[in-house]
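Of the protein chains in this complex, all but one are displayed in their positions.
Chain nomenclature is as follows: A and B, assigned in order of appearance, with residue numbering initiated at 1 for each chain independently.
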Amino acid sequence: MSEMSPATGPDAPRGPMTLECRNVSLRFGGVTALADVSLSILSGGITAIMGPNGAGKTTLLNCMTGMMSRYEGSIRLDDVVIDGMAPRRRTQAGLVRTFQMTRVFASLSIEENIFLAGSAVRQVLTQDRCSEVIELIRLQHMRHRSASELSGGQRRLLEIGMCIAQAPRFLMMDEPFAGLNPMMVSTVCELMADFARSGAGVVLVSHEIPLVRRHADRVVVMAQGAVLADGVPEQVLSDPRVAEIYLGGSVARH
Amino acid sequence: MLAAPKWISRRRHLALRADFYLGIATVVAAVVCSLAGVGGAYGISLVAAGLFYATATMGWCLQSGYGGMFSLAPAAIIMIAAYVSAFASNAGWPMGMAVLGGTLSGALAGFIVALATSRLKGHYFALATLVAAEIVRLAVTNEYDVTGGEAGLRTGPLFEGASGVHISLVFAGVLILLLVALLAALRGMPGIAMQAIRDDEGIAAIRGLNVPLVKTLIVVVGSSITAFAGAVYVHYIQLATPQMGSLFQTTFIMSIGIIGGVRSMSGAIVGAALIVGLQEVLRDYPFTHMGLTALAILLVCQFAPAGFAGLLLGRARRIQQRFTVSEHAK
Partner (left out) sequence: MQHYIEILLNGLVSGGYYAAMAAALSLVFGINKVVNFAHGEFIMVGGFAYFTAATFIGPFPAYIAAFVCALVIGYVFHLFVFRRRSLDASQGFSPGEYQIITTFALGMLLLNGALMVYGPDIHSVAPAIDLPRVRSSVLFISGPRLFGLIQCFLYLALLYLFLTRTSLGRLLRAASQNPAAMSTLGVDADRFDRNVFAACCGLAGLTGAFIAPVFAVYPEAGAAFALKSFVVVVLGGFGSFTGTIVGGLLFGVIESFGGALISSAYKDVFGFVLLLVVLLVSPNGLLGERVRGV
């Protein structure tokens, strides 16, 4: 691996940046998916978002990346309002995400996937950078294999690689550990940590409490579309209300 | 020839190269037949028609196969280009300008359709193009004063003394240029981007690709190629008629594309050779010809979606593999 820190692409992000949600609400018919969420995420660290199923974690990611655009309130990237921006523009502005159900281009090879993702946002990716990313995700032995032939875990790594190739300011990962074997989990953790250290922001949606405790700098717990607790992992994860959620009790909003 | 970037998978590189050579070989074979005068004057006109269909279908394949926007209007594009080209040359424009004008008008028609139907997908896009094509054809048929109606519009030859051989050479030259350009594009970012959009349009947009732009470009380039074929061919048969834009003509082009292989560069060329050849064999039985063609489409869809070109290339790959294996065994 090169001496460069892994995230340092041609356009490595510099200085702290903020991704800010101000009073974001979203309703589907009568169901409230997000209720007045205000959240400011700083780059340079890993922010974990936790909460029971249906708490609105993925919906929040969808709003931030522009896949859902009919929310109320506003989302800002470094004080620039990005509400009207299409997902493509937000990706180019540096908001990049992975999906719970991995989405890669099935008929392209690993290397082509990485190359395409990297070249779609800025200038054409260099061959060196492309190989570097493939080494980071530890798939160099099968770089020409088409994505449709990969296992679920390898596909997940590929998707993360594609995101890294885009040198984002904020990398949002939706359940990145689901279906990964322990070795891949440690690869992803390493990638995440290196990435955050390089100055970019990582938003991690996950249920894996031990991993979150070990890696996250900050934990945000959501329930029923609202932020329930927010703070450093030890403090938040020992909060009795949070414990109640993970024990399965329903928590009345207050 | 034409170095591929390193990040392209070897499989794709080999497949594209074989595809390219198959296209070139078929074009060259057709030109040799034409120059040698196989089948006399009739054979020459047959080769010219085949190369015309190959060019027109290549544009359609680019749009419908690679671009994934299944158009039922290639004949209308040909007709528009043919009429514009005929009008322009009749009005005294130099032939090059007339053909260019015809090509651009077809491209414009494609652009308008792409713009208007950017929200439509699959069935709806096909339906919209089908109906738009019918509207244009009916307009051309009915505006007798301008277009000459069913009787058609007469026009001059491409140049003084232009024969079927010359027309064939023009089409062959353009086809080879197109093959080279396509090979370069498909082995680079444009080819990968098109493939990605076909795989998953939604995620392609999220990953930062400008999907509407790419799709519009494909339609415009595809329509231009189809239009060019029409703009030149009208000066070979020296008559523009509404029949050029008929549903039958669309069916013919679609058949060539699908039987040849919509997602291969050589598909249109191989398909044109097959279908025009079959038409010649069954010259006295046109209905049998189209019936068999329809049957062939159904069979291709079921058993060989890569088309006849795909079958040929697959066979070639297997033979090549056998050779490489035996070399390793030594």
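Keep in mind that, in the parts below, contacts are C-beta pairs under 8 Å (C-beta built on N, C-alpha and C of every residue); 3 or more make two chains touch, one makes a residue touch a chain.
Computed from a predicted structure; not experimentally measured.
Asks: Which listed residue (B:126, B:183, B:232 or B:275) would be found touching the missing chain in the intact complex?
Replies: The one listed residue touching the chain not shown is B:126.
Asks: Taking the entire complex into account, which one of B:187, B:207 or B:263 touches the absent chain?
Replies: B:263
Asks: Of B:184, B:247 or B:316, which residue touches the hidden chain?
Replies: B:247
Asks: Of B:26, B:117, B:155 or B:279, which one is in contact with the hidden chain?
Replies: Going through B:26, B:117, B:155 or B:279 one by one, B:117 is the residue touching the chain not shown.
Asks: Given the full complex, what residues of chain B touch the hidden partner chain?
Replies: With respect to the unshown chain, the touching residues of chain B are 64, 68, 70, 72, 116-117, 119-124, 126-128, 130-132, 134-135, 138-139, 142, 195, 198-199, 247, 251, 254-255, 258, 262-263, 287-288, 290-291, 293-295, 297-298, 301-302, 305-306, 310.
In this section, only the chains that are shown with their structure count from here on.
Asks: What whole-number Å value describes the gap between the mean CA coordinates of chain A and chain B?
Replies: Here the centre of chain B sits 44 Å away from the centre of chain A.
Asks: Which of the residues in chain A end up touching chain B in this complex?
Replies: Touching chain B: residues 65, 67, 86-88, 91-92, 97, 103-109, 111-112, 114-117, 119-121, 124, 127, 130, 144, 146, 162, 166 of chain A.
Asks: Contact residues on chain B for chain A in the complex?
Replies: The contact residues of chain B facing chain A are 5-12, 189, 192-193, 195-196, 198-200, 203-211.
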